[in-house]
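With one protein chain withheld, the remaining protein chains of the complex are depicted in position.
Letters A, B and C mark the chains as written, and numbering starts fresh at 1 in each.
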Amino acid sequence: MIIVMSPNATKEQIESVEKKLTELGFKTHTIVGEYKTVIGAIGDKRHLDTQFFSTLPGVESLVPIMKPYKLAGKELKKEPTIVEVGDIKIGGDEVIVIAGPCAIEEEKSFIETAVKVKEAGAKLLRGGAFKPRTSPYSFQGLAEDGLKIMSEAREVTGLKLVTEVVDPRDVELVASYVDILQIGARNMQNFRLLKEVGMYNKPVLLKRGLSATIEEWLMAAEYIMAEGNHQIILCERGIRTFETATRNTIDMSAIPVIKENSHLPIFVDPSHGTGSWKYVPAMSKAAVAAGADGLIIEVHHDPANALSDGPQSLKPEKFSELMQEIAPVVRAVGKKFNV
Amino acid sequence: MIIVMSPNATKEQIESVEKKLTELGFKTHTIVGEYKTVIGAIGDKRHLDTQFFSTLPGVESLVPIMKPYKLAGKELKKEPTIVEVGDIKIGGDEVIVIAGPCAIEEEKSFIETAVKVKEAGAKLLRGGAFKPRTSPYSFQGLAEDGLKIMSEAREVTGLKLVTEVVDPRDVELVASYVDILQIGARNMQNFRLLKEVGMYNKPVLLKRGLSATIEEWLMAAEYIMAEGNHQIILCERGIRTFETATRNTIDMSAIPVIKENSHLPIFVDPSHGTGSWKYVPAMSKAAVAAGADGLIIEVHHDPANALSDGPQSLKPEKFSELMQEIAPVVRAVGKKFNV
Amino acid sequence: MIIVMSPNATKEQIESVEKKLTELGFKTHTIVGEYKTVIGAIGDKRHLDTQFFSTLPGVESLVPIMKPYKLAGKELKKEPTIVEVGDIKIGGDEVIVIAGPCAIEEEKSFIETAVKVKEAGAKLLRGGAFKPRTSPYSFQGLAEDGLKIMSEAREVTGLKLVTEVVDPRDVELVASYVDILQIGARNMQNFRLLKEVGMYNKPVLLKRGLSATIEEWLMAAEYIMAEGNHQIILCERGIRTFETATRNTIDMSAIPVIKENSHLPIFVDPSHGTGSWKYVPAMSKAAVAAGADGLIIEVHHDPANALSDGPQSLKPEKFSELMQEIAPVVRAVGKKFNV
Partner (left out) sequence: MIIVMSPNATKEQIESVEKKLTELGFKTHTIVGEYKTVIGAIGDKRHLDTQFFSTLPGVESLVPIMKPYKLAGKELKKEPTIVEVGDIKIGGDEVIVIAGPCAIEEEKSFIETAVKVKEAGAKLLRGGAFKPRTSPYSFQGLAEDGLKIMSEAREVTGLKLVTEVVDPRDVELVASYVDILQIGARNMQNFRLLKEVGMYNKPVLLKRGLSATIEEWLMAAEYIMAEGNHQIILCERGIRTFETATRNTIDMSAIPVIKENSHLPIFVDPSHGTGSWKYVPAMSKAAVAAGADGLIIEVHHDPANALSDGPQSLKPEKFSELMQEIAPVVRAVGKKFNV
């Protein structure tokens, strides 16, 4: 940490900051510049809240030098994390696709969709049983009945299951049914929920919040990891910007930034990321070319009658075509694909 | 709702959309333009999910004509909502100030601060017992011990209490101690938590999410109101933008926009909104001049040693001066003030 | 400047950075931390481009310690700048209002509007002769004919004139007619235009760019000042955010931030800032309460027939009422007003 003193800080103020740093266990190193003095504070004190230093008399600003995350970063663990779900390896040399409808609406069509996405090459099945909806008057999901339908689809197809959990009280129930727990964008900083999933031995798909910085996203992963669960898959799903042509703006550069700063695998959700099925193919190929470890794509047997997120869902046939288009791009970047 | 058909939509596609609308109970009215056809769908169907229309063949876009919220809007209730907490009336002709530290750290200093903010003119006391912190390594609050300290402060000063609740499992406990339940910015779309506080007969201070539109914010209020709890105070606390000179950017225009679209009272939090105590006075006066019903201001007896949010906290003496500065502005806009 | 070396930087890389800094005239001061080494570079080298340091092998990041602006900042000049236009003093203890239509459309109505805004208390008259319009098919302004109409309005009313200049080739012409040259938001980083107005002895009203940081805005002022023209009035006019309820989001906190970092006066434009005349009164009062030195407000005799920006224009009578409402707020913050 570097503490920048204001140009008219007094000698006493500078000494007082140095003293406080020493008390907290930092070594200090003071540089007197032409206009300003800066104090270097040496030591790894990420467990301390040091923000208050900026309120000390004569202090202009603080400059953190170390990343605030430890477990999610590369300092302690350099090799990539491979999340294993049965015999599926996420984060390795194979690009993995998760597919399925936004919400589980009914058994027959869900299982039909599951069969089709499996045939097309998907390895995991998504579906929402607990839906966070902007309006209280919208369909909120089938709850446990939805989870039961998912289980049946897994039996029929062998696909592993991913579903969102929205309430700490539901984690145990959801974890008993599915293979990966999803934390949605709106709950990325629902810290109680993060802690709760951190206590289970289940992989977590952690979506980036609508306006979360990459650093805050890794701190959310840190919350889960600090409880002992290190099997995390990050998922970029579009951030909120001023542009309205797409529902969100996919931050594709998050892929190389995460690869540089973290060992965790990263997926992209082109369906929520754009809000329109028309843009899903271009964004799927771009994500894979940029180095994403996988994709999560919405597929619905009848988007025009979907109870949730129809506009961004592909029909199974379109999804199958898309998988064929993605395959050569995956190979062009030197990875494997199930198509 | 208006459905805009694409320029090359066929007659069949147009008729198919009309048919579907009729099935759902809408009356339809079709306008054939030079390039495009648009279909007006008449009827209040806010309980229906109509998003899927945009996926029907030949449809270009949907244009909602009605606001998605009902209870939070002015259609059904035109007069302002007055939230009553004891004999304090929020949303009327008096500007109300809530003050206190970000987190409750220790009994003695908390009560001292309470005494001072009361003397300065605050009518409610804030303090965090459950803290949502970006880092899992930061101080997370005293939990129920914090609530007990708050209760004592209420006994000593008579100030009513406001505190944040972050987990649906805690609502009952927190509601048994305090007078207003606060929903923080990070939880504005934690729909389970919204529903939970909607089931209690306690006023709710609903902070705007970091990147929530005003419409989404009112929809969050709608979630609470749909459960039966209509005592809601909205609180603007700064949105996330590209500017880094302040921690967030206070959207001051949210005040007249809310006043035009909703009957609910609106507060401003200049402390979180700017992230710096130096900017709190200017933003407090601006908020009041713009028509805010109240302010929530962080005050700490020793900001340089605060365990949370020190940089944005005022010392009690500064707060007292600020209240003196706010008073003439309140009167200049024709309202009353407790100073 | 602080140079942060990456955790695995070699001794040679560190020495190489130190050597380069010394060559450029910096004194260096190196701090060896637990994980990283940081090098303090002492000296005021704002005329040098030092960005390239971040590309040197082993460098992780640069942290600037000094503000990039000099003339616009408070280091060299602490007392506020007073811009004088005739006997009007901008930036002192009086709040000044500029009013008038977005575009000059026709002589008679322009002069009538001028007479009315003067009666209401405005001290300067605005009007656009060269209009930057999003569409090439929109009205582009009357050019020199508009400037002539402005001159007549000045003769009739005594009001001083403010108009926008959009092309370096027009500066001489525009400067020969009006009293203050306005640089619009879209041209805030049109550096050639900034340099051109910097060569004239005319005050400049410099609007903040739609997505300009406060630092970039002050750097735009620096461009003008570096050419010798120090008579600059900054004008906040709303930034671009995700919110769509208002055309732009007024960054009200820019007022105290500018007051802390610069000696230049700051105005607010609530008309462009919100895009709706309905929100102009609340935002005008807020701006004054926050410490703005003045306001620039759009007034049109017949907004429903305005060729440009009708939705955000007040009728003269509404403007007159607003001035009466602003007056007590101005006095509440201890300033003077012409009403």
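To be clear about the criterion, a contact is a pair of C-beta atoms (placed from the backbone, for glycine too) under 8 Å apart; a residue touches a chain by one contact, two chains touch by 3 or more.
Everything quoted here is computed from the prediction, not taken from an experiment.
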Out of A:V95, A:V162 or A:M283, which is the one that touches the chain we can't see? A:M283
Tell me which stretches of chain A touch the chain missing from the display. 211, 213-215, 239, 241-246, 249-257, 259-260, 273-274, 278-279, 281-283, 285-291, 325, 328-329, 331-333
Residues on chain C facing the left-out chain by the touch rule are 46-49, 51-52, 54-57, 68, 132-139, 166-169, 186-187, 189-192, 195, 210-211, 216, 219, 222-223, 226, 240, 277, 303-311, 313
List the residues of chain B that touch the chain left out of this view. 2, 4, 7, 29, 31-36, 38, 40, 42-44, 63, 65-66, 75, 211, 240-242, 244
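We take it that only the chains that are shown with their structure count from here on.
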Distance from the CA centroid of chain A to that of chain C, rounded to the nearest Å? 39
Separation of mean Cα positions, chain C and chain B [Å, integer]: 31
Please list all residues of chain C that touch 2 or more other chains. 241-242, 244
